[in-house]
Structure formats: structure tokens, C-alpha cells
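The block that comes next holds chain A.
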Amino acid sequence: MTMLKINNLNVNYGRIHALKGISLEVEKGEIVSLIGANGAGKSTLLKTLSGLIRPKEGEIIYLDESIAGKPAQSIVKAGISQVPEGRRVFAEMSVEENIELGAFLRRDKAGIQQSFQKVYEVFPRLYERRKQMAGTLSGGEQQMLAMGRAIMARPKLLLLDEPSMGLAPLMVQTIFDIIKDINDEGTTILLVEQNAHMALSIASRGYVIETGKMILSGSAKELQESEEVKKAYLGG
Partner candidate 1 sequence: MSKEPLLQVENLGIQFGGLKAVSNVTMEINRGELVGLIGPNGAGKTTAFNMFTGVYVPTEGDIIFNHKRINGLAPYKVTRSGISRTFQNIRLFNELSVLDNVKVAYHSIVNHSVVSSILRLPPHFRGEREMEKKAMLFLEIFGLDKYKDEEARNLPYGKQRRLEIARALAAQPELLLLDEPAAGMNPQETIELMDLIAFVREKFNLTILLIEHDMNLVMGICERIYVLDHGVLIAEGLPEEIRNNPKVIEAYLGEEVQK
Partner candidate 2 sequence: GCGEKSSSDGDGESSSSSKDGGTIKIGLNLELTGAVASYGTSEADGIQLAVDEINEAGGIDGKKIELVKVDNKSEAAEATSGAVKLTTQDKVVAIIGAATSGATVAQAQIANDNETPLISPSGTSPTVTVNEDGSLNEYVFRTSFIDPFQGTVAANFAANELKVKKAAIYSDNSSDYSKGLAKSFKEYFESAGGKTVANESYVAKDSDFRSTLTRIKSANPEFIFIPGYYEEVGLIVKQAREMGIDVPLMGADGWDSPTLLDLAGVDALNNTFTVNHYSSEDPDGKIQDFKEKFKAKYNQSPNAFNALGYDTVYLLKDAIERAGEVDSKKIKEELEKTDGLELITGLYSVDENHHPIKSATILEFQDGEQVFKTKVDP
């Protein structure tokens, strides 16, 4: 079943044409990774999906419904959560409050409590630090928090924007393990990464984006073996 289908998406920042006719599909239950150089437009795509940016042109169909141009809160409500680039935790709120805000649109008290349990199970570190101000966490901890926050919304589709950026190697592994776990529990994932090795190793399919255009797509294996990808993104 197709969860997300993007057709000919165009996005502008003023005069800058950041996305030029992007098309992409995500099946339910998949991990799809999106790789591309700096400034290719990966974050722009995710922001557009989340409703932070209005597209200029094009279709975004999520579960048979068009969500292009809808306000962010109704997209979150429909089940799309994002872990934004650079974590963006609420620095002067406690870890607990940050997690709580993830469930902002939910009203089921008991369910929220359950999700809390789950987040703390996945990230025991966050439980230890639940009273600490989020801004004083280390980079990796903040990344966990950002993911925990997104899990609280019980998303059907989770958008991850460079979750490994700035993390220590050990932490990168941990984060990728967690992504796999979250996926195993039924959440569909669209993963944006610079770390193409890692990303393709857990994904089923991948897309390559360059200066706003989709230039390549295929199964993770195909991409990993592609000369083009190797040369440009895998460092030889």
C-alpha cells in the first residue's frame, strides 16, 4: 500500500528554485532513504511535507488524501512527524516537557502515559535526565530526545532529517539501531542522510537528489553498487 506519493513538487525560496519537479513514493512499512549533497534540497522536501513550507506546485498524496499546503498541525494530526535537522529541542524546557509536547495533539491521557513508557524504554537515558533542561544535553542525547518527541505523536510516517549529524560513532550506531526498531514496530520511515553508507544499509529503497532534482532511485542494494553513487556519496 502506498503511504506517500509525491508528484512533480516544486518549491521556491523567493527567487531560489529549491525543488524542481520532485516525484517520490513511500510504501507502508518501508524505510526509504534520501541522499544528496549539501544544499540539494533534502531538508526543503521534508519541511514541505510537514507543512512548514508551502509548495509552489505539485501533489503530495498521503494515504489517499492531498496534504500539499495544509497547515503543519493538521499534517501532524494526520500522522506525519518529523525529527528536524539540528534536533531543535526546546532548550529551556525540561526533557519531560519536551517529550510531553510531542503528544500535543493527543487527548487520550492513558495512551499518552503508555507512549511515555515506550519512549523511556527505548531511551533509558532520557528517563535518567527527565528533569534536566534539554539545552544542556549532549548532542546525542538531544537527538534521542528529538526522536522521542516524534514518537509521542504516534506517527504513521516518521521523517528523519540527518539524525546522525554531529554524533559520535557509537551514538550513530545506537541511533540507527533505534530507527530499525521503530520501523519494526510498524512506523514507516523516510530518512534523509549524508551518511549514505549507513542510510542505505538499513533502507529498502533509496532516492538520490541533486540541486533540487531527483537524479536516481532504486533499491538500496542497487544504489550501493551504483558507480555514480559510489563516486559522489560514498567516497570512492
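Quick note on selection: all candidates are chains of the complex that A comes from, given by their letters.
Note that in this section a residue touches a chain if its C-beta (ideal position, glycine included) is under 8 Å from a C-beta of that chain, and two chains touch if they have at least 3 such contacts; residues count from 1.
Nothing here was measured: the structure is a model prediction, and the numbers come from that model.
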For chain A, as assembled in this complex, the candidate in touch from 1 or 2: 1
Chain A - residues contacting candidate 1, complex: 35, 37-39, 137-141, 162, 165-173, 194-197, 231-236
